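All protein chains of the complex are present and in place, except for one that has been dropped.
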Amino acid sequence: MIDLTDVSYAYPDTDRFVLSHINLNVPAGTVAGIVGASGSGKTTLAKIISGFVPHVDGGQLEGTVVVDGATVADVTLAEAVSHVGLVIQSPFNQISGAKFTVREELAFGLENLGVAREEMAERVAEVAELLGITSLLERSPYALSGGQQQLVAIASMIIMRTPVLVMDEPTSQLDPGGTRMVFDVMSSLRDTGITLVIFEHKLEHLREHADVIHVLADHQLIASGPARSMLADPRLEEWGIGSTRFTTAARAARDRGLLAKNVELPVSLQDAVPLFEEFDAKRGA
Amino acid sequence: MSSTTTTPAATNKTRNRILVAAGTVIIVATYLYLVVGQPTEIAQSSFSQSGLIAIAGYVIGAILLAMGAIHRLPTATVAMVPVAIALNIVVGQLVSVIGLPLYLDSIGTVLVSALAGPAAGVVTGILTNVIWGLTLSPIALPYAVVQVIIGVMAGYAARLGMFRLFYLAPVAGAVTGFVAAMVSAPISAFVFGGATGGGTGAIVGAFQAMGNSLLASTTLQGLLSDPLDKAITFTVVVLILAALPSRFRQRFPFVREHNVFGRKTQVVQHQTSTTEA
Partner (left out) sequence: MATTLFDVRKSAIHRLNPVTKLIALLAIIVTVFAIPLWWVAGLIVVLVVAPAAVISGSGGRLLSLSLKILIPIILVLFIVQGLTFPGGKTVIWEWGIIDITTEGLMFALGIGSRIIVLVLASILLVLTTHPGDLMSALTERGMSPKFAYIISSTLQLIPAFRERADSILLAQQARGLSLKGSPVRRVKVMLPLLSPLVLGMFTDVEERSTAMEARAFGSTAKRTSLIPVPDTLVQRIARWLFVVLALAAVATPIALGLL
């Protein structure tokens, strides 16, 4: 569904490449998680996949970007955004501001495309149901919590029915409650069959929802792998991404000989539960 | 999904040019008729349609200009205009609360014009007064044309490079203020009878007592305050622009095309073009 071949990019007026020789493949219907330290080029990569680079930002883009069968550089931005949706970091900025209720806010994109009224109403109801925000429909988008706002922002993209959705750190400006609200809807999103690319710092949540993890460091995609093994990889520390508290604790336990040398390190609480049980059994014996 | 239909850009362009031209002609004609075309005694009797002509000519002209201008604005500029209008209104109110003897209600308009050109300034200008009318007081509405002219003048000042040097901006501001005073005088005279506020009203009264006509008095009153106010506004804008990150400023095609901020840009562009080649 997403194919990046040897992609390099420099912003206008610079000759420093913020991304170089990126190869990325995301199969249809899967969830790709992309991790990287701040400044590693995550937002730039998100904009490349969604067509804003080079259509809005300009600059020098090399290599080919194919999303949903369309070569992004060859189509207009208006067409590119019909293939791929984008959720940005700040829910406050994602909200159009042009609408006074959540219901109308959700329909904003469809109005721009000239979709018929009856169809809009149906799609609004459907997407609100999917994300569990039906009770917010008559509220002002500005009178919501950060988490609720981000759900509205995600819903306002889902309603466009693009086959691909890119989320650029959708929870970085949210409190733990808001973060949970956003990740709670991930499985519902997945069930729609959409292809998801999530740029995220919160490794535990990625473990739960991503199929494959790609690591961005030194302006390159330097590693990829299945979520659990990739997120527990010790090199993540060197790349400035870190590990979850479960990985760190288990690694320390393993190094002290408390766990087997070949133990598969946990990333999330769920991964860790069997290890705890094993521990408990050993102590009992 | 992509139900976008492309209308022939050429006809749109012609239509927009006609709208801009018609708007400009109507505004100029209105001003000339009110100031030169009619005898003073008729103009200042309330038994005349000068007020109607002032409002109708200026409002219709401003609307036509804005209609022609808005289609040229890319989404990035459209997204910036609300911030600029909010800046106009919030600072305008803040200044009056603090009690400065100024308006400073067009900082946003001038800022947008410098970054995105006269068309963006026109839209920011007219909508500032529409929003002012919707939120505070309809008295602002007949003056929409003044903000429009500030937007146009600031845009052309930016093209001419007046924002490159710190000391050129206030000069451009003073000139803009002079034109703004001339254009707003007929509205103050024929629509409001010189009474737009306590302080300004007293000054108009003083000029009338010295033997000036109503229009001459509102013009003189405007000339006392507008050039200074706009000189300060332009200076504030130059300071804000200097504080904005260069990457942000250079995103605007208008800034790059007309080299609004001077030689530095040229050098950078030159460097990239050589590295590309």
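Structure notes:
The first chain written gets the first letter, and so on, giving A and B; residue counts start at 1 in each chain.
The rule is simple: a contact is a pair of C-beta atoms (placed from the backbone, for glycine too) under 8 Å apart; a residue touches a chain by one contact, two chains touch by 3 or more.
All of these numbers come straight from a predicted model, not from anything done at the bench.
In the complete complex, the residue from B:L141, B:L168 or B:L223 that touches the missing chain is B:L141. Checked against the full complex, the one of A:A28, A:A98, A:L258 or A:V273 touching the unshown chain is A:A98. The set of chain B residues touching the chain not shown comprises 3-7, 41, 44-49, 51-52, 55-56, 66-67, 70-71, 73-76, 78-83, 85-87, 89-91, 94-95, 98-101, 107, 111, 123, 127, 130-131, 133-135, 137-139, 141, 191-198, 201-202, 204-206, 208-209, 211-214, 232, 236, 239-240, 243-245, 248, 251. Within chain A, the residues in touch with the undisplayed chain are 47, 50, 52, 56, 77-78, 81-82, 85-86, 88-90, 92-100, 103-104, 107-117, 120-121, 124, 140, 142-143, 153, 156-157, 160.
In the analysis below, only the chains that are shown with their structure count from here on.
Each chain gets a centre from the mean of its Cα atoms; for chain A and chain B, those two points are 43 Å apart. The part of chain B that touches chain A in the complex is made up of residues 1-4, 76, 82, 247, 250-251, 268-269, 271-272, 275-276. Residue ranges of chain A in contact with chain B, taken from their complex: 11-15, 56-57, 60, 78-79, 82-83, 97, 113-115, 160-162.
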